[in-house]
Structures are given as structure tokens and as C-alpha cells.
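Shown here: the complex without one of its protein chains, the others still in place.
Each chain gets a letter, A and B, in the order it is written, and its residues are counted from 1.
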Amino acid sequence: MNSAIWDWGYAWSILPDLLDGVKLTIVATFFGSLISFGLGLVWTLVRLARIPVATPAVEFFVQFVRGTPLLVQLYFLFFVFPNWGLSLPPMTTGVLGLGIFYSAYAAEIYRAGIEDLPLGQWEAALVLSLPIRRVWFGIVLPQSIRKILPVLGNQVIGMFKESALLSTITVMELLGQAKALGSLDFRYVEPLTLAGAIYFVVSYVSARTLRSWEGNHAVGS
Amino acid sequence: MRSVAEPIALAPAHRASSLAAPALVSMRGVRKSYGDRLIVDSIDLDVAAGEKVALIGPSGSGKTTILRLAIGLVKPDAGTIRIAGDYLWHEEGPGGLRPAGERHARKVRRSIGIVFQQFNLFPHMTALENVREPLVHVLGLPRKESDARATELLCDVGLKDHLSKRPAQLSGGQQQRVAIARSLALQPKVMLFDEVTSALDPELVGEVLRVVRKLAQASDMSMLIVTHEIGFAADIADRVLMFDAGRIVEEGTPRQVLKNPSNPRTQQFLRAVLER
Partner (left out) sequence: MTSSTFWDFLPFILMGIPVTLEVTAMAMAVTIAVSVILALGRNSELAILRWPAGFVIELFRGSSSLVQLFWAFYVLPFFGIHLPALAAGVLVLGLNEGSYFSEVVRSGLNAVPTGQREAALTLGLSPAYRFFRIILPQALPIMIPPFGNALVTMLKFTSLVSLVTIQDLSFRANLAAASLGQSGAVYGLIIVIYFALALLLAGAARLLEQWVNRRAGRLAPATSGRSRSTVPEWALGGAG
């Protein structure tokens, strides 16, 4: 019995399939992140601009997305889009879902990065009569970005792990592959353990890299 | 630490004549409250061209608020503020004064500068870049010229050897001198100093005071200086204002106010400061 729990030969044989899944996971994380960065920026701009109806609407949307489970959001997109005549492939739906969900967090990250700027910086810029464009692009953003980038980096790592949820809407990313292999051969030990290990190694190494990079690029150094 | 080696390259003073010129800062009935706390209570204040005015008073009496009102960082609840003749928050039209907004204030603010207690340098820029910032982006000078001008300004405050250092690499006194050079870049007609040495370690106070003193003696700029350094105020001020609870309670020459104060609040304040 003991020898049957872990079969190295079997583990080796499923590795290519799992790596196919990893590719999809990475693609989903990459495009999901791009969408979240872009949409998050849009939310941030609308919030900053204090437009009568749009700003409260975006404010509510961001809170709403942050207040509901990603899993249910994915279901909603996956099952409801077709009702609206939008039949997207599961992968596209998943990437959109990830992008929208994390855009709400990105918006918070951008805002925190900008609002963390000491009031004195705004005041110095004002009394020097710097043009508003220059204040944003020369004073505010260069400082905020240093605070924002590491946090966005962490968000990408988080998305990498959470993208496992895409398996629930039939995307064959890493966990999807592992589950499919498990139910095919009725061997769950190797596929799920390997999948877990891959998630762990990738995110652990990325987090470490990010932290050392962050250490070298602190504000003012 | 290097002291100020080079002379401040600014026009010589013509104090006697400029004192007669119209006021460069002029406040009338200026009032400001935060919540239900009245911080500045119907102040009238004039700073004549070339005049150096020292503002003293206990902590929390509203001195910083006065400076922030003068430069338009804070909008008054009532009253008018003029800088070099122009209303900060009003526009003059045929029908009299009309309230104006931030856009108008931006133009008027050009002729006034301020040095903050906390320096407020841009941490991601070198000393040179900090000073160059307004030269390039406000005056629109070409890069070469603005570099030369910024270097000159930094040399004047004794920072020739620190041009390419970031604020974090400079001592507090050096940072404050960069801040002074930066606010001089636009050649303001009026300069405001808000306790520019109170965030500094005691051994760094001297180098900054020397720079301000030199500036006061060599230039015909108007200055409004908040300070707790009584000796310094006595040295450079033409006039001293004693501020308490949002009002000017005593005013006169340094000799009158600092040596022979008549108001009991001033006497009490000076005793407390000098006993420190």
C-alpha cells in the first residue's frame, strides 16, 4: 500500500500535461494583470476627477467587486454573458474575470500610492507655481510609482495563485489539468501535489525576487 | 561643514528708499477658523517693499497660519490679501472686487516664496534638480541656463559640493539651505520663512540662520519671518510683531518689542523663550 501512494513514474509521465497547464496559468495571469492595471487606472482617474455621477458609480463598483467572491463573479460572467449574446471562450471569460476583479484592488493600490504622498510635497509644488501637468508627472507619479510597483507585483503573484479558480469554468490551466488527470486515472496524489508544488515554487521565488528588488529601489535611495 | 563662502549674488539693498514704496503683502481684516476655533482674528498686516518683519509668539498662536494665508495655501474666511498689489482671492473689475478662484491665485502667487519648517524638498531629485525644477518648468529656461543658475543659487547657500546629492544624503541644515535656494529661484519679491530652524539639530541652526541673515542684509526682498530665535530677530528685523491667540498684541522696532515690551503677554513670552 505504502509504495502505491506516490508513484514517481506516474508523476513524471503527467508532468508535460501539468506544464501545459502552467503555460495557460501564466498567460491568464499576464493578460489578467494587464487588464487589471489598465482598468484600475481608469477607476482611479474617474475617482480623482470627482465627476458627479460617474465617480460615485465607480466608487460603488469598486466596493462591490471587492465585496463579492471571485468564484461567483466568474460564474456570473461565464453563464450570463451567453445570455446577453456574448459567447466568449472560457479562457477569455476567465481572463476578463480576473482582470475586472483585480482592477478594483489595483484602483485601491493606485489611490493609496498617490494619497500616501506627504501633503508638504503638494504644497511645495503649489508654491513653486509648477504647472499642474508637471506636478503630476514630475513630482507625484515618480514618487508614487515606487510605492505602487511592489504592491502591484504582489498582486500579480496573488492572481497567479487565484487563477486556479478558472478551472471551475472549464479552463484547463494548472489546476484544471491536475483535476482532469486525477479523475481520468483516479490518482489524485501526484497531480494535486505537483500542482501545489508548482504554484508554491513559482510564487515563492517571485515573492523573494520582488522583495530583494524592492529593497534596492526604496524611495529616495 | 562649509560655511557660506561666496557672497550672495543679489542686488544691494536700498532700504531707506524702498520703505516708502507700497506694501508688498497687505492683509485687511483677515480671518480664519478651523471648525469653531478662531485661529486668525481680523488681522491687518502690511509688509513694505524691502522690509524685514519678524513674527514671534507662542506655539499654536497662529503664526504658521498667517504665512499660509499670505501665500494662499489657506483661503481666508473673510478679509482681503494682496501680494505686490494684486488681490490673491479676488479680481478687480469695473464693478469692484469679485471673488476669484485657485486659477487666479496661481498667477498672483508667483511673486511670493516660502521656506517651510519641514523643508519639503522633492526626495527623488538631487539638490540641483530641486532648484532647477521651477527654472525649467515655470520660467521655461533652457537646460544649460537653468543648470548654471541653479548651481549659482546652491553655491550662494554654501552647497557647491553637494549639487548631485539627494535630500536623504544631506543633513537637515543642508536640506533647508537647498529649500532656501529653491524658493529663491523664481526671484520672489517677498519671502516667507516659517521657523526654518526649528526642525534642525542645535548644531545645524547656525549655518541656516547665517544664510537667512546674509540674504536679509544683501537683498531688497521683503521678508516675513516667523522665528523663536530672539537674537536673530533683533538682528535682522526692521519691525517685530508679537502674535498671540490669533491677534497682533504688540508691534514695533526690535528694540521696543524685544528689549522693552509693554504688553504683559510679550513680557511673559520673552521670559519663557529666553529662559530655555
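Keep in mind that, in the parts below, a residue touches a chain if its C-beta (ideal position, glycine included) is under 8 Å from a C-beta of that chain, and two chains touch if they have at least 3 such contacts.
Keep in mind the model is a prediction, meaning the values are calculated, not measured.
Colleague: Check the whole complex and report which displayed chains the hidden chain contacts.
Modeller: It touches the following shown chains in the full complex: A, B.
Colleague: Which of A:16, A:56, A:69 or A:89 sits in contact with the chain that's absent?
Modeller: A:69
Colleague: Identify the residue among A:15, A:41, A:149 or A:192 that touches the chain left out of the display.
Modeller: A:192
Colleague: For the chain that's not shown, point to the residue among A:19, A:57, A:86 or A:119 touching it.
Modeller: A:119
Colleague: Based on the whole complex, identify which of B:44, B:77 or B:102 touches the chain you can't see.
Modeller: Of these options, the touching residue for the absent chain is B:102.
Colleague: At which residues does chain B meet the chain that is not included here?
Modeller: 102-103, 106
Colleague: If you put the missing chain back, which residues of chain A would it touch?
Modeller: Counting only chain A, the missing chain is touched by 5, 48-50, 64, 67-73, 75-76, 79-80, 83, 114-119, 122, 126, 130-136, 140, 161-162, 164-165, 167-168, 175, 178-179, 182, 188-189, 192-193, 195-197, 199-200, 203-204, 207.
Operating definition for what follows: only the chains that are shown with their structure count from here on.
Colleague: Can you work out the whole-Å distance between the CA centroids of chain A and chain B?
Modeller: Going by mean C-alpha positions, chain A sits 48 Å from chain B.
Colleague: Using the touch definition from the top, list the residues of chain B that touch chain A in their complex.
Modeller: 71, 73, 106, 109-110, 112-114, 116, 118, 120-124, 133-134, 137-138, 166-168, 182-183, 185-186
Colleague: Going by the contact rule set out above, which residues of chain A touch chain B in the complex?
Modeller: 118, 120-121, 123-124, 126-131, 134, 138-139, 142-143, 146, 219-221
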